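Only one protein chain is missing from this complex, and each of the others stays in its spot.
For clarity, chains are labelled A and B in written order, and residue numbers in each chain start from 1.
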Amino acid sequence: MTDLQSRPVEAHRKEPRGSRPLLVGTSTILVGGLSIVLGIAAMSGGIASVSISWLLPFSGLQFSADSTSGLFLLMNGAVGIAVGTYSIGYYRHSHSGTFSLMMLPLFLLTVIAVLLAGSVTTLLLMWELMAVSSMLLLLTEYRKKEVRDAAQWYGALTQLGFLAILVGTLIMSGGSAGVFSTLAITSHHLSESLRDLVFVLTFIGFGSKAGLVPLHVWLPRAHAEAPGPVSAVMSAVMAAMGIYGIMRVDLELLGHGPRWWGVVALSVGAVSALYGALQASVATDLKRLLGYSTTENMGIVVLAIGMSMLLGGYGQYELAAVALVAGTYQLLAHAAFKTLTFLAAGAVHSATGLRNLDLMGGLAKRLPVTSSMFAVGALGASGLPLGAGFVGEWLLLQSLIHSHFGSSAPLEFAIPVAVGVLALTTGLGTAAVVKAYGVGFLARPRSKGAESATEVGLPMLAGMAVAAVGCLAVAIAPALFNGVLTSLMTVLYRGVSVSPPRLGAILSIPGFAGSTSPILLAGSTVILVVLAQVAISSFGKTNRLPNRDANLWACGNGILGERMQYTATSFAEPLQRVFDNVLKPEVGIEVTHYDESHYLVERVRYSRTIVDSIEDRIYRPVLRGFLWGANLVRVFHSGRISRYLALGAAGLFVVLVVSH
Amino acid sequence: MSASEFTTLLDLVASVLLLSSVIIVWRRDYGAMIKLLAVQGVAVGGIPLVSGIYLKDLQLVVVGMMVILLRGGVLPWVLSRRLADETAGSRETKPLVNTTSALFVTALLVMVGYLVTHPMLRRASTPETRAIPAAFAVILIGVFLLVSRKRALSQGIGFLVMDNGIDAVAFLATLGVPAIIEIGASFDLLLVLAILVILTGRMHAKFKDTDLDALSELRD
Partner (left out) sequence: MNHIDLIIPVIAPLLAAAISLSVGWRTVTKWANSLAAVTILGTGLLFAFGTRSRHVELFGGLLRSDPLSSLLLIAIGAVGSLVTVSSVDYIERELSVGATDRSDARQYATLVPLFLTTMVLVVLSNNLGLIWIAIEATTITTAFLVGHHRTRLSLEATWKYVVICSFGITLAFLGTVLLYFASVHSGSSPADALNLNTLVRRAGRMDKTVTRLAMGMLLIGFGTKAGLFPFHTWLADAHSQAPAPISGLMSGILLSVAFTVVLRLKVVGDAALGVGYVRNSLLIVGIATLTIAVSLMVSQRDLKRLLAYSSLEQMGFIAVASAAGTELAFVGVLMVIVGNALAKTVLFIASGQLQSIRHSTLLEDLNGVMESSRLLGVSMMIGLVGLVGLPPFALFVGELSIARAMVNANLVLPLLVTLLLLLVGFVSLIRHLGGMLLGPRTADEATWKARPSVYVALTLGLSASLFVGLVGSPFSNLVSSAAAVVAR
């Protein structure tokens, strides 16, 4: 909403900046490649533990890798390659300084280091390095106030998260450096209450990175304000690191806990998914919409993890594995389609200078490749069949439907609610991306920027193409990921033998009814479309009427103008009405009268802004409380020396009393 | 000197110490306060002097003389130098508490002094240690002066009363800390007082007043 009138970036672009973008892009691709190589090695058990005692004084560094790290390494490597390719083109025209450019490959390196961390202290160091480098990435366009504000929110919440992780993991390791391989055993000797504390703290910490409600407030800001490639890595890679943390610490190292852990994860996931989808469906800023969609998808992933914990707690390991695979698959899908959509949004911004959907329109004609790329990503985000998000959500639904907690009435009640939440989330999410594509790319342009847009350069298109291939692979060939996911199960469910769901040409869950096949669905759809095309063209040939030029029917209103189209705001209006109580939009009606008469209205201005209601209702009061307390202290320090001396004398008096 | 004479002398010294600080609380006139301070300084130095004569310890006698010179002579003199330049009146004008309440608080502080020092008496009950409560009360009275007075010079006086009390405690409890520490500490005290006096002079030149309430611009 900030740059309603912003001109295309073209207008004030600098000259191409030599080989630097090429260098940054190539090194990012190389780091991505390194990540993939390491990922493959980790999957095949080819990475030995390494300890470096001379780095990080008093704690030392410890690296190791297993298939969990491998999975994330592969995923992040793929994202890195797509984003690296893209940024060769993107940074050629951006205003970012050299410093923040260099941060992109460095950031990916810190992510690799987080994934390879083999001890608590190493994880903490790398986690914080990742936070620092992502902060610098976010500050690329630091001259804008919105960027600095976003960075502040991000800084505050990421540090809060870090501190929670710090205390949580250190309690788990008993204050030692905490090598993971021994922790998995020793953490079971902690007392129940300490284990609960560890779970709560680490869940908060990692959840803040994943953008879960209510610690999500930084996310839509940061994702909206960062440059396109940065938003892509922040969303696809960094948010996923929050999930990695939950998997690594809460599932693997901490092991089985009481059932309420699962309930907490399930509920937080459900609320995040729903809230994110709802905010996305009413957002008008394209990148903010995508940011909320990250919260939505991470919510779904955590919902799945929570479901898996719960099912595991009831001994239903088969279904627990299904839920976990569902969550992981959703994570992969999210990485693919969110990279693609953010890169496409970045391309749109680069070509038009716009982020506001209400001012776009007609981009499908002007940016044909970018638009179709965005469409592929949007289809993935919708969770519909043929889209990348379908398989994960289908698996999750299966695990929900087949679960049964006969002994626990609240759970028996909660599961149908979760199914409903998932369905509603998918619906709202679909509405959001339909809106984004329909309003932003179809119909006629609503501003000069959109009208004069031209397609972006080859490197950016190539980057998007890489991501699109990823989307397609996730969507129709789940078999590719079968091995990866199976080995993940063996790590996270140590000591329990489960047969994970079979992701082949046909998806099925051993021992339960229900199956689907994305590839057959895709194949049959393609065949149907081709058949229809053939039928139409052959039908058209026989009954051809003469062509005639005429104006489009515009309800008798004359020429069809761009102001008559649906905008993002009007599209979302019914939704806003329905969810009025949750969204609490700020409505302002301003009536201007003619000077001559109070009865004649010159103009009525209606404005409606949707703020993050959680930010308003939770954060503002907390901040006010802090300020109030701080002010008390400030008022006491009045600058009068007699008061200061009296304080000291009071201290002396206390010492006299205490010592006696 | 007999033991009973020694005890009597120490009691006299202790009462002079306490009485002088009570009167300082009572009086508002700087000239009188500084004279009382000199008397008090002599009393503090009297402790090692008397003990030295009683114990026939020459070193203690010398220390006593030096303390008398410093606390009874030099320090009051430094303060009175400042007083000579003071034109805004030679009285403490705005104490935070009025004289009656101040004397009441002083009485309370004397009791606190006795309560706090009780364990030290238990450890070693000699004529010297029996005077410690009085000296401790002097410290607390000094703190009270420091807190309740608002003119720059008064704070200097309060500070000095407090320090006299501490030195008295040191002499009464252990016949003084080792000489090198005593000398170093006295030197520090002299310098701090000199700094305070110089700063008072600067303040006077800058604000034409030494009311410390004017010093509240630095805050958040």
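As a convention for this text, contacts are C-beta pairs under 8 Å (C-beta built on N, C-alpha and C of every residue); 3 or more make two chains touch, one makes a residue touch a chain.
Everything quoted here is computed from the prediction, not taken from an experiment.
One of B:I23, B:M65 or B:A185 touches the chain omitted from the figure, and that residue is B:A185. Only one of the listed residues, A:I185, A:V578, A:V611 or A:A650, touches the absent chain: A:A650. When the full complex is taken into account, the listed residue touching the unshown chain is A:L170, out of A:I47, A:L116, A:L170 or A:V271. Residues touching the missing chain, restricted to chain B, are 116, 119-120, 123-124, 139, 143, 146, 152, 155, 159, 162-163, 166, 169-170, 173-174, 177-178, 180-181, 184-185, 187-188, 191-192, 195-196, 199, 202-203, 206-207, 212, 215-218, 220 (touch as defined at the top). Taking the complete complex into account, residues 54-59, 99, 121, 124-125, 128-129, 131-132, 139, 142-143, 145, 148, 151-152, 155-156, 159-160, 163, 166-167, 170-171, 174-177, 197, 626-627, 629-634, 637, 641, 644-645, 647-648, 650-652, 655-656, 658-660 of chain A touch the chain not shown.
Definition applied: only the chains that are shown with their structure count from here on.
Chain B has its Cα centroid 70 Å from the Cα centroid of chain A.
Chain A contributes residues 634, 637-642, 645-646, 649, 652, 656, 660 to its touches with chain B in the complex.
Chain B meets chain A in the complex at residues 96, 112, 115-116, 143-144, 146-148, 150, 155, 212-213, 215-220.
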